[in-house]
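I'd like to ask you about the structure that follows.
Only one protein chain is missing; all other protein chains are in place.
Take a look at chain A:
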Amino acid sequence: MNPTDRSPNIPLIGAIKNSRLAQRRASRTEESYVRFEIYDNVPLHIRNNDSPVSQTIPKFQWITNMSRDTMFCSKCGEGFEPQEKIVNSTGQLWHQHCFVCAQCFREFADGVFYEYDGRKYCEHDFHVLFAPCCQRCNTFIIGRVIKAMNASWHADCFRCEMCNLELADTGFIKNGGRALCHECNAKVKARGLGKYVCHKCHAIIDDQPLRFRGEVYHPYHFTCTACGVELDANAREVRNRPGLAKNDTNELYCLRCHDKMGVPICGACRRPIEERVVTALGKHWHVEHFVCAKCEKPFFGHRHYEKKGLAYCETHYHQLFGNLCYSCNQVISGDVFMALNKAWCFHHFACSICDQKMTEKTKFYECDLKPVCKKCYERFPKELRNRLRRQHEASTKRAPTPVE
C-alpha cells in the first residue's frame, strides 16, 4: 500500500492592494478588480514527482529497521503487532484498519485520500462534503479551482463572457455583473464613452482614430508606406483592390504622399475621390459634391451652367443671370433655345434672313454665328456661299454642314 500525502495546499492569490493601479481600480464604482483564489485540488500522487513506490520502499525499509516497540498508530495510539502491516504517510504511522475515511470508515481506494482540517476523506466523501462545484458545468472540480464572482470554476470554464477567452491566468474585470477580459472591458467602456479602442494596444483612442483594414487604431502605431513618417489621423488608406473597405492589401500613406499619388482631390471637400470623378470648372469633384452654387443640389450628370467660376443648375442660372434672348433682349422665362453661342426664347428662334420660326428639328446654316435656314442660304450669292464654305473648311476642317 502506498499512501500518498495530499494535504490540500491552498494558496491564495489576491490583488496587490498598494499599487497605484489597484487603487485606481478600487476607486471605480462600476467595476472592481476582483480577487480570486486558485488552489490545487489534485490527487497528490499526481502532483508528486517521485513515484509512490520509490518513495515508500525506503520508508518501509526504514520502518523495518526501527524497533516496533517505539512505534504507535497515529489514530488509536496502540502499538503494532509483529508482521502487521503499517501504513506510513508523511511520517505518521497507522494500523491499516485505522487508515480509513473519516466519513465512511472504509479504506481508501488505491490509497488516494483527501485531507481536510486534519481529517482524511475518500474521494467520494471529500467531493460530497467539501469539493467545489463549477458554476458553469455543475460538476466537481478536480484540480485547479478558480474562485471568482462568488463561485467556483474549472480553470477551463472561467472565460470572458464576450470573447470566451480563458481568464484563469490573465485575470479579469467585473463589468456590470459580467466577467470580462481586459480587452473586452476596454471595448465596452470605450463604446460607452463614444470612443474607439485601438486594435493594436487595446487602449482607448482619445484623439482621432485611424481606420485601417476595417479596424481602428492609434495613428502612431503606423508609418507612411512611402516616406516612413509616423502617421496622424490624416493618413489615407489606399485600396489596392477597389471595392471592399476591409481589404488586407490596403496600405497607409501620409497625406502628403497620398496627394502626390495622383488621386484626384475633390474641389469641394478637399478629400480624395476614389469613386466617380466629375471634372468641371477646372477641378475634380465627388459626384455628390458637384452642386449648384445657389441651391446646392448635386447635378448628378445633369446639365450645369458656369458663371464666374461657379456652376449653377438651369433654374438658378436663368434666375440669377437671366439668359437674354438674342432677338427680344428679354430674360428668357420659358424654354430656352441655345445655339451659336446665343440664347433665344423658344418661339423667337428664327432664320435671320426670312424671320421664319425654326424648331430644334429645323436644319440651319451658320453665317457670322447667325442662323440661316436652308432655303435662305441657298439664295445667298453663289460667290458668298463659296467663301463661307471655304472659311468653314479652313477653320473647322469640315464643310458647312447643316447644324441642328
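A few comments on the model shown:
The definition used in the following text is that a contact is a pair of C-beta atoms (placed from the backbone, for glycine too) under 8 Å apart; a residue touches a chain by one contact, two chains touch by 3 or more; residues count from 1.
One rule holds for everything that comes next: contacts and distances are computed from a predicted model.
This complex has a chain not shown, and the name its UniProt record holds, of "Casein kinase II subunit beta", "mannose-1-phosphate guanylyltransferase", "Inositol-1-monophosphatase" or "Ras suppressor protein 1", is "Ras suppressor protein 1". Remark: the omitted chain is touched by one listed residue; of A:150, A:329 or A:359 this is A:329. The chain not displayed touches chain A at residues 306, 326-327, 329, 341, 352-356, 367-370, 376, 379-381, 383-384, 387, 391, 394-395.
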